[in-house]
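Just one protein chain is left out here, and the rest sit where they should.
Presenting subunit A:
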């Protein structure tokens, strides 16, 4: 016959679990507070970038204004990494708290960088800008890639507005960049997840930009010195 269940041992175990789960809940609460600040900075930085779509001149002040939020981002990411550093190995337990925000942060940094240099901001450069590279807290590679997809999504609108503002060389630059980015993404073996879905959207961005390029080109609006279209090679 079975002995009676040791109720006290069981209760003690559940009590220990409760303490540990409450502790984990407190970590989530702290993260939520920090991420609320992150949301604010992201919103401000995003708003500061909006003029690139309508400013008649390529605004250096616009970019400077956007970049002025980077120190705030650094501060917030250092707070996040401090919280996570107290929980070694548990980065991905709490990753969901800052995941979608990080997509937007990568987008903002990479878009500003592209506007500035016409080049792609690398994963390592994102980490340098945010000052987060460490064993316990780094920027997840898939988050970085999703952020880049957001950059691609933004470019068709940007091109349309630049052309309207009379910048007829912009479509060529953007289409060269996007087709380079698109073929780079094609190197990756993606599984069926969010990133894959976002990648599938890239070709529509490229198509829209190419349509604008076509419009500008057949009307002879582009400057003469560089007519080589990277897509024709």
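The definition used in the following text is that a contact is a pair of C-beta atoms (placed from the backbone, for glycine too) under 8 Å apart; a residue touches a chain by one contact, two chains touch by 3 or more; residues count from 1.
Keep in mind that, in the parts below, contacts and distances are computed from a predicted model.
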Next item on the list: From the list "tRNA (guanine(10)-N(2))-methyltransferase", "Translin-associated protein X", "MIP18 family-like domain-containing protein" or "Protein Abitram", give the UniProt name belonging to the chain omitted from this structure.
Entry: "Translin-associated protein X"
Checklist line | Touch residues of subunit A, complete complex, unshown partner | finding: 1-7, 9-11, 13-15, 17-18, 20-22, 24-25, 28, 89-93, 95, 120, 122-123, 135-136, 141-142, 145, 180-181, 183-191
